[in-house]
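For this depiction, one protein chain was excluded, whereas all remaining protein chains were kept in their positions.
In this document, chain identifiers A, B and C correspond to the written order of the chains, with residue numbering beginning at 1 in each.
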Amino acid sequence: MPSPTTLAALRTFVAERDWDQFHSPENLAKSISIEAAEMLELYQWGQAPDQERVEEELADVLIYCIHLANRLDLDIDGIILSKLETTRAKYPVELAKGRMVKYTELAENSEP
Amino acid sequence: MPSPTTLAALRTFVAERDWDQFHSPENLAKSISIEAAEMLELYQWGQAPDQERVEEELADVLIYCIHLANRLDLDIDGIILSKLETTRAKYPVELAKGRMVKYTELAENSEP
Amino acid sequence: MPSPTTLAALRTFVAERDWDQFHSPENLAKSISIEAAEMLELYQWGQAPDQERVEEELADVLIYCIHLANRLDLDIDGIILSKLETTRAKYPVELAKGRMVKYTELAENSEP
Partner (left out) sequence: MPSPTTLAALRTFVAERDWDQFHSPENLAKSISIEAAEMLELYQWGQAPDQERVEEELADVLIYCIHLANRLDLDIDGIILSKLETTRAKYPVELAKGRMVKYTELAENSEP
């Protein structure tokens, strides 16, 4: 992930503009936070946001995530599946089902 | 994007735990911002962060982005390519090459 | 704001540790975002958070805001009152009362 076409399009976009010089991991980490907050702003007062705006802001977050993955040569599917494995272990179905509490509290909060 | 395998794994993870009830778009938007900040924290003081931590935090951001896309039935490649089209138009190569200024200032700042 | 005592305590804390070298405006701006997200995390799933945790996280956001104001020699009451003036003009009581819509939409959305 993303599709080879999407990845290629993003790499070309950056290369054509000679923007690699600005895409330090730190700058990209800032950009991801900034775009994430722009998406959150669509839900700031609990309103139902415009679908198109959500699509644009979510795309912005994803685009900077992909730029960072490209910059660090990370395999996106690989890091997602690896993290999912960790989370699965922290939130076993029998304890976490229907409950959203931090894994550190799962055990103590679970009924016998 | 992501690969059908990754998408399926994420859907199963949520379904098994009956967590759809917690995954309102607003809650997921908050989660994306929270995870983005955890990644930014790795760069808080300009240090070079541990590669594994970066992979984990980037994966967290991507995972919540995918949960949101799933929830809203968005095609991830579609919204990325569509947003990229818009950005291409705002940042034409001849004006944006090697310069990182907001598109609204590109024209006025460009040399004749 | 804050009280001279609080301001002095924060300046001394930084000076004693020779941390001014780390407190660039950019680093402090990152820290404010990071701490703000830690507070948001307390409300991530709509739960009622622990009061003490909220106090600690809100304090962290305020502390970095004050460090930044100190670094840039800003008068905190001054910038707040000045911004409030701007916001008052953008959200006149007669249009904004009981409605939370962006000022750009206040006029068009208002009833005759």
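Worth a mention:
Please note the rule applied: contacts are C-beta pairs under 8 Å (C-beta built on N, C-alpha and C of every residue); 3 or more make two chains touch, one makes a residue touch a chain.
Because the structure is predicted, anything quoted here is derived from the model rather than measured.
Remark: the residues of chain A touching the chain excluded from display are 22, 27, 30-31, 33-34, 36-38, 40-41, 43-46.
Interface with the hidden chain, as seen from chain C, comprises residues 1-3, 5-6, 9-10, 13, 16-19, 21-22, 25-26, 29-30, 32-33, 36-37, 39-40, 42-43, 46, 51, 54-56, 58-63, 65-66, 68-69, 72, 74, 76-77, 79-84, 86-88, 91, 93, 96-98, 100.
The missing chain lies against chain B, touching residues 30, 33, 37, 45, 47, 100.
Following the convention adopted for this analysis, only the chains that are shown with their structure count from here on.
Averaged Cα coordinates give chain A a centre that lies 25 Å from the centre of chain C. Centre-to-centre spacing of chain A and chain B amounts to 5 Å, using the average Cα coordinate of each chain. Multi-chain contact residues of chain B (touching two or more other chains) are listed as 22, 30, 33, 36-37, 40, 43, 46.
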